[in-house]
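Written below as structure tokens is the structure these notes are about.
Missing here is one protein chain; the remaining ones are kept as they sit in the complex.
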Amino acid sequence: MFDPMPWLILSPLIWATLAFVHGPGRGARLAVAGLILQLALAAMLAQQIVAGGVRVYAVGGWGAPLGIDLTADGLSAVMLLLTQTVALPLVFYARAYFTDHANSLRYFWPLTGYLLAAMNALFLSADVFNIYVTLELLGLAAVGLVAVAGGAGPITAAMRYLLATLLGSGAYLLGVALLYGVYGSVSLAALTPLIAADTPAVVSLAAALMLLGMMLKTALFPFHFWLPPAHGGAPAPVSALLSALVIKASFYLILRLWFDLFAPITSVTAAQLLGALGAGAVLWGSLLALRQTHLKMLVAYSTVAQLGYLFLLFPLATGVSAEVAASAWQGGVLQVVAHGLAKAAMFAAVGAMITATGRDEILGIAGVAARLPLTLFTFALAGVTIMGLPPSGGFAAKWLLLGAALASGQWWWVVVMVVGGLLSAAYVFKVLRQAFLPAEEAANFKPLPRMLEWPVLLLALASLVLGLGGGEVLSLLGAA
Amino acid sequence: MSTALVYALTGTALFVLGVAGLILQPHLLRKILAFNIMGSGIFLVLVGLAQRAGTPDPVPQAMVLTGIVVAIAATALALALARQLLDMCGEMRLPEEKTGKDRLDV
Partner (left out) sequence: MRTLLNVTVLFLASALGLVLGWLILDLPVAAVHLPEQVTALLEMSGVVHPVTAVLLNFRGYDTLLEIAVLLLALLGILALPRHVSDHQHRSPSANPVLQTLTRVLAPLMLLVAGYVLWAGAHRPGGAFQAGAVLAGAGVLLHLAGLLPAWATPGRTLRAGLAVGLLVFIAVAVALMAQGTLLQYPLGWAGALILMIEASLTLSLGLILAGFYLVLTDSRTRV
């Protein structure tokens, strides 16, 4: 049977390298072809998992713990599908975007290809050291993409991001070193059965280091300082990729570590602490988003806030009954998918608005409702998911999380989610209200190419439809 | 205490020194150097812990080789960015946040 797993990693590596040899600014068509292939491969893999359960692929034929294994289960399949699904419309969007901003185009396509290769490799890897290498590949690609526009702001943001991400992966690698020292292997399959409740304290310290490193890379409050300048200052397609996908990769790793590898030693206290930090992110991020005067910074702070919801998953799934934990797990993963789709659409819509009006302040988008109805509609649809209104995917995710919170008696998270929902409605409506005002007289609207509007509308619609079709995603999640 | 364990303990000390330097030092070149010290510390821990019984182990040695290469790549990118900042802002430090829109973030 044809195995799509290695090809999901090789395909972006190949087209990215070919795009590099092709020349600066080239590679868009390679990207389109590659992504269509990758989406097909991800769908094939999902089908194989639903039919046959967890899939393992021993690279080199050696098998863990001597060699490196690739593993795919329901969660990997969901993340892989999310990555390719979000990236494909963004490729079309980016092609159109860079015809206007050609000076940022230098080597954008190879960098994006390596970023996608890193993400696919991360989701498939079953070896903690190999995961470190993929994390570095991902981090360097993301930093390179942030810096691609130039200018003191983005370069500073890229430098901060780079230092933060290196600190995070450094902490992670120390954890890996400790695990190898204690157990003699870096393979997840070999390590998981060895970690039981009576492990040496060093293993708990390694777990803490690895989790802290990933929290820094996921920009969890209070480690979020690097995210708004980086996501707000990058070109719109880059911001979309970063907010929708890159930070989900390190969150995926936290899920793996918490629920698979270190499951016997996770404590309820640590879970509540993670939830508290998540709550802080939701409230602080939303408040700061409200105070922003620039469009992309508002959306970037919205990312900080929405990431907080993801961390509410941990107190709701640790130390509670199995049904509550399952409900929380489903809600958290659904939030990952919904936010990925919606945030990509939101950043892309905002990028289109900025391109059309030539200004990036919120005050500058007056009149967009009349001139760019499609783009504003995309923004509004994405906003529906961010706010958590039915029938969107965001609503379904929050519904599951709320249900888990009520069923386990942790009502304080309910308060957080409700307040967070109200605050996100406030900042989404802040933008919408401004867009419906009549345009200023001196306002000058450039016509937008179709590719700048339609692909991202699809993404926003997908995030909406996710609420209705979420059962499919959840059944894939539970398939293995 | 075997020799390898001494390496591991030294690695621990280097790691914390590197982390502290990375966070606290304002000058970018020193931050990058601190990152390299942190990396070297991690590699020492990896090799030292694995070989604490005295038998050589090629797997962590190969992993350290990979880690060194990755650290070189990261250092190169960091230096290029620092150099850009130097050209643009005149000094090798991260510019402080401007007043105004960015003022209130943490």
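The first chain written gets the first letter, and so on, giving A and B; residue counts start at 1 in each chain.
The rule we apply is simple: a residue touches a chain if its C-beta (ideal position, glycine included) is under 8 Å from a C-beta of that chain, and two chains touch if they have at least 3 such contacts.
Since this is a predicted model, take the numbers as computed values, not measurements.
Touch with the chain omitted from the figure is made, among A:Ala28, A:Val91, A:Ala141 or A:Met214, by A:Ala141. The residue touching the chain not shown here, chosen from A:Pro89, A:Pro110, A:Gly213 or A:Gly467, is A:Pro110. Of the candidate positions A:Val32, A:Val50, A:Ala190 or A:Ala426, contact with the hidden chain is made by A:Ala190. Taking the whole complex into account, chain A touches the unshown chain at residues 6, 10, 13-14, 17, 20-21, 23-24, 57-62, 65-68, 103, 106-108, 110-111, 114, 117, 121, 129-130, 133-134, 136-137, 140-141, 143-144, 147-150, 155, 178, 181-185, 190, 194, 200-202, 205. Within the complete assembly, residues 1, 5, 8-9, 12-13, 15-17, 19-20, 23-24, 45, 49-50, 52-53, 55-59, 61-63, 65-66, 69-70, 72-74, 76-77, 79-81, 83-84, 87-88 of chain B touch the chain that is not shown.
Throughout what follows, only the chains that are shown with their structure count from here on.
Against chain A, the residues of chain B that register as touching in their complex are 8, 15, 18-19, 22-23, 28, 31, 35, 38-39, 41-43, 45-46, 49-50, 52, 59-60, 63, 66-67, 70, 73-74, 77-78, 81-82, 84-85, 88-89, 94-95, 101-102, 104-106.
Taken together, the chain A residues at the contact with chain B in this complex read 129, 132-133, 136, 139-140, 143-144, 147, 152, 155-156, 158-160, 162-163, 166-167, 170-171, 173-174, 176-178, 180-182, 184, 186, 222, 224-225, 228-229, 284, 288, 291-294, 297, 301.
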